[in-house]
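Let me give you the structure first, and then I'll get to my questions.
Only a single protein chain was left out; the remaining protein chains are all shown in position.
Our next item is chain A:
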Amino acid sequence: MARVVVDVMLKPEILDPQGQAVQRALPRLGFDGISDVRQGKRFELEVDGPVDEAALARIHDLAESFLANTVIEDFTVKVEEAAEVAEAAK
């Protein structure tokens, strides 16, 4: 089993009301020095079988058509190394 991570972020030119709300809250809570916050979504997909090119193409496809709204969002697909998975599990 391998893990593939799909990160979905609003495109840079698109307004991010959630990120703005977080950013406005920071100074109120005493956290200074953050000039901008943008909030996205992270999907962790556990893939059966090997993560080969075909599998990645499939995941790219599903991210493009389902996980992300590509009119307003960008996404990246990356394979998490086994070590990182183990690290995360600890």
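Note that a contact is a pair of C-beta atoms (placed from the backbone, for glycine too) under 8 Å apart; a residue touches a chain by one contact, two chains touch by 3 or more; residues count from 1.
Here is the rule we use: contacts and distances are computed from a predicted model.
Pick from "Sulfite reductase (NADPH) hemoprotein beta-component", "sn-glycerol-3-phosphate-binding periplasmic protein UgpB", "Potassium-transporting ATPase KdpC subunit" or "Phosphoribosylformylglycinamidine synthase subunit PurL" the UniProt protein name of the chain that isn't shown here.
"Phosphoribosylformylglycinamidine synthase subunit PurL"
Hey, which of A:1, A:29 or A:71 is the one touching the hidden chain?
If we include the chain that is not displayed, A:71 is the one touching it.
Among A:10, A:59 or A:77, choose the residue that contacts the chain missing from this document, as touch is defined above.
The missing chain is touched by A:10.
Can you name the residues of chain A that touch the chain not displayed here?
10-17, 20-21, 24, 69, 71-72
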